[in-house]
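Of the protein chains in this complex, all but one are displayed in their positions.
Read from first to last, the chains carry the letters A and B; within each, the first residue is number 1.
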Amino acid sequence: MYEGVVVLNEKDRELAIKTIMERGGDGVLRCIQCGACQSTCPMAFADFTLNPRKLIRLIQLGFLEEMIEDSSTWACQACNRCVEICPRNVKPFEIVFAYRRYQAMELAFSTSAVQSQMNLYMKGHAVFSEAYKETRQKVGLPPETPTAVSYPEALKEIQTLIENSPIMELGLF
Amino acid sequence: MVQVSTNPNIELLTYSEVESVEGFVGNFKVKVRKKQTWVDWTKCTGCGECMEKCPVKVPNEFNAGLDHRPAIYIQFPQAVPKKAVIDIDNCINCAGRKFGTEPKISKRTGKPILAPCERACGTGAVNRSLNLDPNGEIVELDVGTIVVATGFKVMEKDWFKEYAPHHPDVMTALQFERLLSATGPTGGKLVRPSTNQKPKVISFISCVGSRDVRYHSYCSRVCCMYLIKQAKLIKSKYPDIEIYMHFMDVRTPGKDFDEYYTSAIEMGINIVRGKPGGIEVLPDGRLRVMAYDAGLGKNVEVHADMVILATAMEVPESAKKLASTLSLTIDASGFFKELHPKLKPVETAVEGIYLAGCCQGPKDIPDTVSQAKGAAAVAAVPLARGKVVIEPTISEVNQEKCSGCGLCVAVCPYNAISLELVNDRPRAKIAPTACKGCGVCTSTCPSEAIVLHGFTDKQIEAQVEALTMPV
Partner (left out) sequence: MKTMGLFLGCNIPLKLPDIEQSFRKALPELGIDLVDLEGASCCPSWGTLPSFDLPTWLAVSARNITLAEAKDVDVVTGCNSCFGILAETKHIIEHDEEYRKAVQEKLALINREYKGTSQVYHVLHALYKFVGPEKINEKIKYTLKQLTIAIQVGCHALWPSKVMAIKEPNPFFPTILKELCEALEADVPHYSRIEACCGMGGMRSTNMEKSLGLLKEKLISIKEEIDADMIVVGCSSCYLQMDGGQKILRDRGEIDFEIPVFYYTQLLALCMGFDPKQVAAINEIPREEIIARIQSEERLKEKQEG
């Protein structure tokens, strides 16, 4: 086989499409590759290797595993500009996120994602800062926030929801 | 159009609307409202003097809102017939000259004070003392067949928020067509509306509202070609203007169409395949077209002086109203539905009513002309024959059983049923030429007085029995 040519096959294609559809990317087959989403996508502006249009094309052709280590999808801002303008109601953002979910379940994600996931589980807040009480007092607020981090029973609820989800299979906590 | 108006066998009713249609093929009774023009057309010579004097300014529909027209106006210089009308909603009744009032008498001159339009008209076609009926006049026509040809409208640019619709230099292709026209708002001079200067860079965007499920999923069919036409026109006249054409893909099915397209590329017109996702407005008023080029697989930007949007063709709301007046069906895309897409492309579900042009679906001029000729020929057949062939499988009322309740009249989708008096009692009657044999009345009739020939209860029961027989 030539180095510069790929052979297309139906089996890979079916698997790729099924995987994405099951994870919330139900519009993948509607895409006609017009490029509108790419033309105003921050990922494309910043020249990441993937952008919604390109990702969708790869999936439509059956390249699911090939990009699993590509962290571009994690640069999606979830800005939803693509959803607003897509002429085919593909909801490209949902496909990017469906791919992320696939990556996540294959343990292909960055350490920063792990950290915020841990924070969420332990403190109820993805973004956390140990020094928060001091900062709050400086601006005249009570040191404790009225949020989950100050309410153990609330934290318990969040943990229950996470513990009863497939995320536990990843063994992060 | 001029030929039509001078043909002795054709009666042209412009500025008119169909109010109702009754009857069936060969015997349609059509009520047409001739709208009040407020100008006596037997006297109006189309000189246009009144237009010069009227102080009102209303966006000019004919120039797609690019300039203004007065309240008394002739729609465009080549209008047929070339007669003035008063847009009464926008008329400000100068000099207190409401229609049907007597003019005030000037103390100075002792003469009546007339409105400017009256004064301007040399033939007395405008006479505001007359008490004219704002509803116009109803005329009744007896016709054998009807051809529906309402035409289309194009979507306004305001729908497309991502394309800076508020910006004057973003315009629909129809507006641009008027801008390029010798009879248009600039007399054919190509200028940016915002600055009145000649543009240096022009972007064209196709499929705006077409092939877009947010608006219309269909392809408007004509945009690729007319955009290329507009681009070529500019490029040949002003070779220094840079032109970028953004197509999702280029559709050129038709004789000599693709050659026309490739010649545009050879002229130096840039084709960029990909749908632009947005337009940003630069501080100097130029437009940053944010686009994608499929060949490169990358984002590209064009800094354009003007952006032309090929907005979708669609059926106007008023035509949809007409469809219900005529008992015609509208399909999922909003166009009038033909009886069969391949074999009966101009016929409709109503015998004797035919379709021509864009009311049936988007099409270009050659296709419209072909279809219109087809419709005219089909419409002439029953008239020439004097007879029509009808299906045998239609419904009939047994008037002995009929109680005259009238339920069937309401349910018939083809207006085929009416009540007549038989021995002073109302009884239903089905017009055999109008009935399509759908059977709705048969199943509705509480007295079981209607039979659908070929599908009597007995026949259906026998069929069911045959189909469910153990083998």
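To be clear about the criterion, contacts are C-beta pairs under 8 Å (C-beta built on N, C-alpha and C of every residue); 3 or more make two chains touch, one makes a residue touch a chain.
Not measured: the values here are computed from a predicted model.
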item	value
Interface partners of the hidden chain - shown chains only, full complex considered	A, B
Given B:P8, B:G187 or B:P283, the one touching the chain that is not displayed	B:P283
Sole residue of A:M43, A:I59 or A:I95 that reaches the chain not shown, by the stated touch rule	A:M43
Of B:E17, B:D87 or B:E162, the one touching the omitted chain in the full complex	B:E162
Touching residues (missing chain, whole complex) on chain A	23-24, 42-43, 45-48, 71-72, 74-81, 83-84, 97, 100-101, 104-105, 109-110, 112-113, 116-117, 119-120, 124-129, 132, 135-136, 138-141, 145-149, 151, 153-155, 157-158, 160-162, 164-167, 170
Positions on chain B where the hidden chain makes contact	161-162, 164-166, 278, 280-283, 288
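One rule holds for everything that comes next: only the chains that are shown with their structure count from here on.
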item	value
Centre-to-centre distance between chain B and chain A (centres being mean Cα positions), rounded to whole Å	47
Touch list for chain B against partner chain A, complex	162, 207, 211-214, 248, 274-278, 290-294, 297-299
Chain A - residues contacting chain B, complex	32-41, 44-45, 53-54, 81-82, 84-85, 87-89
